[in-house]
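Each remark here refers to the structure printed beneath this line.
Only a single protein chain was left out; the remaining protein chains are all shown in position.
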Amino acid sequence: MLAYIVRRLGYALVMIVLVSFVSFLIIELPPGDFLTQKLMELQAQGDRSAALRIDEYRARYGLDKPLLERYWIWASNFIKGDFGESFEYERPVKDLIGERFTMTVILALTTLVISYTVAIVGGVYSATHQYSLGDQAITVLAFLGLGTPGFLLALIVLFVAVVILKQDIGGLFSREFQDAPWSLARVWDLIKHLWIPALIGAAASAPAWLRIMRGNMLEILGQPFIEAARARGLKKKTVTWRHAVRVAINPMVVILGSEALPGLIGGNALVAIVLGLPTIGPLYVDALQSQDMYMAGTVLVFIVMMMLIGNLLADLALVWLDPRIRLD
Amino acid sequence: MSDQQIADQEIFEEIKEAEVNQSYLSLVWWKFKKNKLAVVGGIIVLLFYIVCFFFAEFFAPYQLHETKEYFRAPPQLLRFVDEEGSFSLRPFVYGLEETIDMELRLRTYENNTDVKYYLHFFVPGEQPYKLLGFIPANIHLFGADPNVEGSEMFLFGTDSLGRDLFSRIIYGGRMSLWIGLLGQLLTMALGVSLGTISGYYGGATDIVVQRLTEFVAAFPDIPLFIALAAAIPVSWSPQMIYLMLTLILVFIRWGGLARQVRGLILSLREREYVLAAKSAGATDRRIMFKHLVPGTMSHVIVIATLMIPGMILSETALSWLGLGLRPPLTSWGVLLQEVSNVRSIRFYPWLLIPVPFVIFSILAFNMLGDGLRDALDPYGGR
Partner (left out) sequence: MKETLVEVNDLHINFEVREGTVKAVQGTTFKINRGQTTGVIGESGCGKSITAKAIMQMIPHPGKIVQGEVLYHFSDKTNPSQEEIIRINDLDPDGSRIREIRGGEIGMIFQEPMSSLTPVYTAGYQIGEALSLHRLVPQKLGDQMDSTIQKYRHVTKKEAREIAIDMLHKVGLPKPERRVDSYPHELSGGQRQRVMVAIALSCDPVMLIADEPTTALDVSIEAQILDIMRDLQETEDMAIMFITHNLGVVAGMAEDIIVMYMGKQVEHASADDIFYNSKHPYTKALLQSIPKVGRRTTDRLASIKGMVPSPFELPTGCVFHPRCPSFMPGKCDQIVPTWQEVEENHWVSCLLYEEV
C-alpha cells in the first residue's frame, strides 16, 4: 500500500513538472507579451519613465533570460510559495488568489454537494423505477441539462431575472455587505446570493453524472446478487443502497477525483463570468486574455495539481471501497 | 476447380456478404426507427444542416453582412390582426420608428402602426449570391414586400451594426455546425489511427501513444482550452484563427477516442478472422484498415456523434469569451459576444436568441447519438 502511494506520488511529481513546463510554454507562447503591450500603452500616455520601469520588471522576473532558465526561476519560486506578480494588478499572485480562494471553495463545495446529491439520488430513483413516469421525467430533464452548458444557462437565468423579474442577481453579496465584517446577516446575504450560481453549476454537471449513475445502477440491479439479497429478506432500501449503490458507486468516485477536485479551483469559470462572481475562474480567464502570465500559469498549475491529487485520492478510495480492486 | 467455378464462388461469397451487411444495417435501421426521440433528433440535425449549412443564403432573408439603418432594433412581431382588429391572411409586421433617449443614451424603436410590411415568399434580395457556392441566385425564401420602398422585416431584431439577427443566426449555424463536424472528423481520423496503431502493434508504440493520451488527459479540459485559445496571436487572420481553434479542439479530444479504439482493437486483434488474415500473409496495414478498423466503426460513430455537441459548445464558449472565432467570421458564439454584460441583456434581450438554437442543436445531436448507440449495439439489452 505504502509503496503504491509512494510510486503514485512520484509519478504525480513527474507529471506536475512536465505539466507545469507545458503550462509555462502555453502561457509564454503568444508573441507580444503583456509588458510590451503595457510599455506601448504607458508611452502612449506620455509616461517617460515607463521604459525604465518595464526594464526593471524584466530584470526582476528574468524575462530577458532564456526560456529554460525563466522556467527554472519561476518553478523554484513556485515551490517556495512565491507565485510571481500579476502584471495587470501589480500585486502578488498569491494575494489575488488568496482573496478569492475562500469564496471559490465555498461556491464549488456547495455546487458539488448539490450536484452529487441530485446525480446519485436521481440516478438511483430513475434506475429503481425504470420506465415509470418519474424515470421518464428525470430522463427528459437530464437530456435538457446535457444540452445546456452552465454559461448558457447562466445567460438564460440572467435574462429571466433582469428582463422578466426585474431583479439584480449578480455577485455573491449585496452592496452593503460587500466589505462588511463577517456576521450572521452577512452569511445570510451570502446564502441568498450563493444558491443561484450553485444551482446553475449543479444543473450543468449533475445530468451527465446522473446518466452514468443510472446506467450503472441498471446494470447492477440486473445482477443475481441483488435477487439473492432480496431472497434473504433484506429491506428494499437495504438492497438498493447497501448492495446495489455500494457496487455501482465506483465511477462516481472516479469523477469526484478527476472532475470535482480540480473544479474546486477552476470552478465553473464561465458561469462566474456571466454572474460576475469574485472567484478564481474569472481571474484566470481574464489573465489569459490580457496575457498576465504568472497569474494564469499559477492557476493552471494549481488546477492540474488538484487533478493529479484527485486522481490519486480516487484510486485509493476505490481500493478502500472495492475489495476486488488491487494495487499494482 | 475451374476458373469459372472459382469466379462463381467469389460472386456467391460477395452476395452473401452483401446480404449479411444488408441484414445488419436493416436491423440497425429498424432498431433506430423504434426510438422516436432519436428519429426526431436525426431529423432536427438534418434540418439544421440543410437550412444553415447548405442553403443558408436561401433561407436567410438578408445576407451575412448586409447592414440596414436600424441599430439594435427589437424583433418585429408577425401579425395577422392589426390594431383596428381587421384580419389579414398574409402576415405583416409594423414599421419601426426610431426615438433617441438622451438621458439613458439609448436608441429605441417603436412600432409605427401606420406602416405595414407584408410577408412575401421567394423575394429577390438586394444582391445576388451563389447557392452552394456556384449556383448564381438572388431569391430568398421570404422577406418583406419587395414592391414597397424601404420595407424591412427583422423577425429577431438587429444587432449593433444593423444586421438582421435572424439571418445571422442561420449563417452562424453554418460556422458552428461546420466546426463541430470538421473538428470531429479530424478527431476521429487522429483518434482511430493512433488508437489502432497503438492497440495493434503494442510494445513501445503503444506505450508512447498511451503516455501521450495520459499527458493530455492530465490537463483539465476547459482551462486548457481557454489557455491554448488565448495563445493564438490576435494578429492572425480570422481564417487562421479558425483553423488553429479547430486543431486545438482536435488536440484536446483525440485522446479519449484513441483509448477507446485501442481497447476495441485489443479484443478484435485476437479474433479468428484476424488471425486467419495474418496467416494468409496480409500486410499489417491491410489487417488494420480492412479488418480491424471496420470492426470499431459502429462504436466510433456513436462516440463521435456524442462528442460533436462538446465541440460546438467549446467553440461557442470560446468565441463568446472573445478567445475563439472573431468577426468577420460569424458563429453562434460570435453572435453571443454582443451580450457579454448585464446592460445588453437588460436593453437588448433579443440578442440572446442564438442561445435556444445552440441548445436545440446540442439536444438534437444528443438524441441522435443516444439512439445510434442503442441501435448499433446489438447486445444492448436496454
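As written, the chain order gives the labels A and B, with residue 1 at the start of each chain.
Everything that follows uses one rule, which is that contacts are C-beta pairs under 8 Å (C-beta built on N, C-alpha and C of every residue); 3 or more make two chains touch, one makes a residue touch a chain.
No experiment lies behind these values; they were computed from the predicted model shown.
Undergrad: Over the full complex, note down every shown chain the hidden chain is touching.
TA: Computed over the complete complex, the missing chain touches A.
Undergrad: Can you work out which residue in A:100, A:193 or A:243 touches the chain that's missing from view?
TA: A:243
Undergrad: By the contact definition given up top, give the residues of subunit A that touch the hidden chain.
TA: Per the touch rule, subunit A residues meeting the hidden chain are 130, 223-225, 227-236, 243, 246-247, 321-324.
In this section, only the chains that are shown with their structure count from here on.
Undergrad: Which integer distance in Å separates the CA centroid of subunit A from that of subunit B?
TA: Computed value for the inter-centroid distance: 27 Å.
Undergrad: Spell out the part of subunit A that touches subunit B in their complex, as residue ranges.
TA: 15, 18-19, 22-23, 26-27, 29-32, 143-144, 146-149, 151-152, 155-156, 158-159, 162-163, 170, 218, 222, 262, 266, 269-270, 273, 276, 284-285, 288-289, 291, 296, 299-300, 303-304, 307-308
Undergrad: Along subunit B, where are the residues that touch subunit A in the complex?
TA: 215, 218-220, 222-224, 226-228, 230-233, 235, 309, 313, 316-317, 320-323, 336, 339, 342, 345-346, 349, 352, 355, 358-360, 362-363, 366-367, 381-382
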